[in-house]
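One protein chain omitted, others in place.
Letters are used for the chains, namely A and B, taken in the order the chains are written, and counting of residues starts over at 1 for each.
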Amino acid sequence: MLRQIEGSRAVADAVALCRPEVICAYPISPQTHIVEGLAELVKSGSLAPCEFVNVESEFAAMSVAIGASAAGARAYTATASQGLLYMTEAVFNASGLGLPIVMTVANRAIGAPINIWNDHSDSMALRDAGWIQLYAETNQEAADLHIQAFRIAEELSTPVMVCMDGFVLTHAWEQVDTPDQDQVDAFLPPYEPRQVLDPAEPSSIGAMVGPEAFTEVRYLAHARLMEALDVVPDVSDRFAEVFGRNSGGLTRAYRTEDADTIVVALGSVLGTLKDTVDELREDGLRVGVLGLTCFRPFPAEAVRAALGHARDVVVLERAFEPGVGGIVTQNVVTAVPAARAHTVVAGLGGRAVTKTSLDRVLRAADRLPSLTFLDLDRSLIDRELGRLAAARRSGPTAENLLRDLGAVASRIG
Amino acid sequence: MEHEKPFAITLDVGSSRANKTGAWRSERPVYVDLLPPCNQACPAGQDIQKWLYHAESGDYENAWRRIMVDSPFPAVLGRICYRPCESACNRGQLDEAVGINSVERFLGDEGIKQGWSMPVSAPSGKRVLVVGAGPAGLSAAYHLAGLGHAVTIRDAEAAPGGMMRYGIPRYRLPREVLDAEIDRIRAMGVEFEQNSRVTDVAAAKAEFDAVFLAVGAQVGKRAYIPAGDSARVLDAVSLLHGMESGERPLLGRRVAVYGGGNTAMDAARTARRLGATDAVVVYRRTRDRMPAHESEVAEAVEEGVAMRWLSTISEIDGDGITVEKMRLDESGFPQPTGEFERLAADSVVLALGQDTDLSLVDDLPDVEHAAGVVRVGPGLMTGHAGIFAGGDMVPSGRTATVAVGHGAKAAREIDAWLREVVTPEPPARREAAFENLNTWYYSDADRTVRPHLDLSRRVSTFDEIKGGLTESTALFEARRCLSCGNCFECDNCYGVCPDNAVIKLEPGEKYAIDLDYCKGCGICVAECPCGAIEMVPEET
Partner (left out) sequence: MVVTPIKFYQTGSFAVGGRLLGDDQRSVQSDRERINSIDCGHRACQGCGEALGARYALDAAMRATANQMVAVNATGCLEVFSTPYPETSWRIPWLHSLFGNAPAVATGVAAAMKAKGRTDVRVVGQGGDGGTVDIGFACLSGMFERNDDVLYICYDNEAYMNTGVQRSGATPAAARTATTPAVGPEPGAVFGQGKNVPMIALAHEIPYVATATVADLRDLEAKVTRAMEFRGARYLHVLVPCPLGWGSSSHDTILIARLAKESGLFPVFEAEHGEIVATSKIRRRVPVEDYLRRQTRYAHLFGEKPRADVIARIQAQADRNIRRYGLLGED
């Protein structure tokens, strides 16, 4: 059913259609509306049987999900930013235990400085957590990816993180086609765990494993994620069969076939990029876009196939490794060692990624340095660097920058 | 459905049994079987702990039968024994000793009530003469009859029982109880020849394959005390004997009893019952040095018997006695002070101990005697082959219980001698010490006091003064047993092992240590209530 609906609500409805049995929720912007929607569904009785647990922290949220999943329940939670970091230990644990939990990450920057707006620092920080990471481009895809995520997770006994850009998607009202319950039921069979806490068949889950077998256990986790490279597109295909639209998969290419320059990106920025590409194409520049829907596991083969012919690869990243540079870039380069890759870090902490700026860097793709910070206010940086050089106690950098900008009180919610 | 579980992270139950932690151990626990102090102390050689064990479960018949293995007199000794077992009882260090004697009496009475009897072995063809129907003789006769020997008892008195009948007052031992337990011996085929004093053992021996002499000590000791013609002086043995043979000696209102033993107490208490308003015991030392049993003294005092410590009678005349005050020297021996006092008394009863009439062995030169008692070997045999002796006529503690023990031992020895077999001594067991108990586990439970006859009736009648325990109080009392040094299957070791290395066997089979997993921590030993487990080093 097509509805004009907030992204969070669309996701909540999609999750509800997957019949989760345990939902654990801790509020953090910009994820909150999702669990609020689910709370309403559970409380009203329209999502049943389902236990909605208002936990005391994200660490508890993931822990409750671990317990629920190990007990054979379909478990779901959602978080963002600090919350994701706060639950980190449990995030790793869930994948280590092979529990098919699905979690929405409403992508948001990580402090300090505290910032509630969108970038990918949170999920990127947990890219090594052993979870499958899917990035939604649109609210429709966000909704669809959740339905796929449960199937992928349960097929592989591996947790899945569905990443959607905070505010940009979560709070955006768009048309979303919400499927029928019958369709979802047909697509998503009931959860049949590989291991379960069952009094009728007791086992010990979560043993301590020493050097004699730890490597093998870790290798098996790796193998399971590599297996996802087949499962993720397969599930996407089956989804298309049932629901009649393409969502998910590993990568999505846009006008890349003849492109000299291909921009690689994840998430909602892909829409802006496609518009920009269309405009650049009108000017005769052969530019294309490769969207990574699946970042973990990294679809190296698909990326290589898509980028192999490109002269320049621009990786537009909404997070980066301080002291190194692009995160996605490294993965791309590993997949396509011959690529001339340029990292463009953009949209940190909610800064708008405009067509104008994208247009500017893409026109100069062949001349880009290896690392560019899009729309960086160089003068602000220089003033602060100057202060730092002049005085040891120069005050907090973020406050100084804001003062320079003339916005003394930051309105952080 | 068996799921394929994730490698290494998920494990199947019970797999740790592959890890044999017993290899860590340097010491191992071992169950032991120690000698409880009650058993150790019992002159009759009773396995008290074992019969209490049966009594605890309400299995009174087996408890009774376990007593009867050693003693034919549970109802009698349950009344008159001075209870060395209770003095030794480890529970005495915790709250109060187990009332072993009261349980024994309960079981004895139950045995009489239920008419339980003991089996007799096939006839051996051997004949044994027992001289004297006191506790030693009767005990020997009982055991010998049980072993299949033909036993004849010859006894000088009109009725069997010896001092149990002619020395112990009825208020302590009702005669129907004594008769019932003697009748049970009679029912086993023992021939009783009463009024049949044996004067020539050598002659009697010719009729029998073996003889057991147990004539007791019946002759009251005399002391030289100047006494006027009008003085009424008699000895306690005669007084008590007279009571039984139907005499009612005239003692008068004021009676002085001279001596500090149990017989003195019996005499004084008998005097009270015969109407004496003033009964005073004169004793040369202090109460704590009195040979009489504490409870006898206490009961005598309760009944109004006066005690005059540190006094000797120096003179007796028609209306009283002169006593000299004594003092104890450093060694505790009484010394005269030269201070004298008069005490009014209508009669004086001497209770200064008893001697044995040894004239019956005068004609047997190989039967040695010294200091008034017959000398016997460790097997109770005299110097004359086939003639054994026991009870008060040999060096002994001179109580009925000791005599019963002698009888049992003599019977064993006579049996072995007759069958010409040597009975090996059972290996000595170490004593179960209080220090090895973990008394925490024993709930606080003071002993059950036997009901006592109303005091006013006590001093006027010869009714038995102590009641018996009821079934529930007997059970309670039996269960106060700590089972020192012997497993009573409390499950503590089984429960407290952190390694599940104690295996609980079938009921009655107790426990075993699973040495595959026992790490040797020793908690089972520390927490065993009764000290029945010990740690021993592993051989390296």
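Following the convention adopted for this analysis, a contact is a pair of C-beta atoms (placed from the backbone, for glycine too) under 8 Å apart; a residue touches a chain by one contact, two chains touch by 3 or more.
This one's a predicted model, so the numbers in the text were calculated from it and none came from an experiment.
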Selected residue (touches chain absent from view) among A:106, A:168, A:184 or A:205: A:205
Omitted-chain contact residue, chosen from A:90, A:143, A:263 or A:294: A:90
Chain not shown: contacting residue from B:31, B:116, B:462 or B:494: B:494
Which of A:15, A:34, A:64 or A:235 contacts the chain that the document leaves out: A:64
For chain A, the residues touching the chain missing from this view: 21-22, 24, 49-51, 53-57, 59-60, 62-73, 75, 89-90, 93, 97, 197-199, 201-210, 212-213
Residue numbers in chain B that touch the chain omitted from display: 8-9, 11-21, 24, 56-58, 60, 440-445, 471-472, 475-476, 479-483, 488-492, 494-501, 504, 507-508, 514, 516-517, 519-523, 525-527, 529, 535
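Throughout what follows, only the chains that are shown with their structure count from here on.
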Cα-centroid distance, chain A relative to chain B, in whole angstrom: 91
Complex contacts: residues of chain B adjacent to chain A: 1-13
Residues of chain A that touch chain B when the two form their complex: 96-98, 157, 193-196, 201-207, 209, 213, 216-217, 220
